[in-house]
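Here the complex is missing one protein chain, while the rest keep their positions.
Presenting chain A:
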Amino acid sequence: MFSCAAAGWGEFGVLEARDLACWRGDRAIFAGLSFQLEAGGALLLLGANGAGKSSLLRLLAGLIPPAEGALLWDGADALADRVAHAARLRYLSHQDALKPSLTARENLLFYSRLWGGDVAGALEAVDLTDLAELPARILSSGQKRRLALARLALAPARLWLLDEPTVGLDAASVARLGGLLAAHRAAGGAVIAATHLPLPLPGARELAL
């Protein structure tokens, strides 16, 4: 799909979380959370509803600050420059972040203007080429999810943060996502995914929250 060299990533070291804590109000959702993730690695976040999987992903994306602890990228504070941190990751939230009145192609076109990348190739990667000119509002929920996933295939980024990526997907789409994930990891990318459903991530470590 895309190689490390083509993406211009150079050496990708390690993403390291040290004693991360997240608070909601005066209640700790999780605390003392530490893990390491190396290039090509995958981490599955498991836990009951409300265990803090989504909060951890938002924290790792730099969308919310950690209450305690540090997030290190190659040994340096990852959240010191959040714009630079954002540039090396893709975040798939549980919402699809689509504009209903824009067509599937236009939804992706906007992100391709921000990140670069090939819209037609990304639509092909999630098998939405035939529906490219339809407004996103008339797509089914599974098709919307695939369109959100197409953002991952648009332009390479070193870290994918996925929140329930397979919700609403049929078996063929899950297999296609497996291909995307494998290509991403083969190119030296890392994946952190929160899920309740089985994910095609062979060799992924598990982190229970």
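The definition used in the following text is that a residue touches a chain if its C-beta (ideal position, glycine included) is under 8 Å from a C-beta of that chain, and two chains touch if they have at least 3 such contacts; residues count from 1.
Rule of thumb we're sticking to: contacts and distances are computed from a predicted model.
S.K.: One chain of this complex is missing from the view, so tell me which of "SusC/RagA family TonB-linked outer membrane protein", "Succinate dehydrogenase / fumarate reductase iron-sulfur subunit", "Heme exporter protein B" or "ATP synthase subunit a" is its UniProt name.
M.R.: "Heme exporter protein B"
S.K.: For the chain left off this view, which of A:Glu68, A:Glu106 or A:Asp127 is in contact with it?
M.R.: Final answer for the missing-chain contact: A:Glu106.
S.K.: Using the document's definition of touch, tell me which of A:Gly32, A:Gly50 or A:Pro65 contacts the absent chain.
M.R.: From the options A:Gly32, A:Gly50 or A:Pro65, the contact with the absent chain belongs to A:Pro65.
S.K.: Taking the full complex into account, find the residue in A:Ala97, A:Ala120, A:Ile138 or A:Ala175 that is in contact with the omitted chain.
M.R.: The single option touching the absent chain is A:Ala97.
S.K.: Considering the entire assembly, which residues of chain A contact the chain that has been omitted?
M.R.: Residues 58, 61-65, 82-83, 86-87, 89-91, 93-102, 106, 110-111, 113-115, 151 of chain A touch the chain that is not shown.
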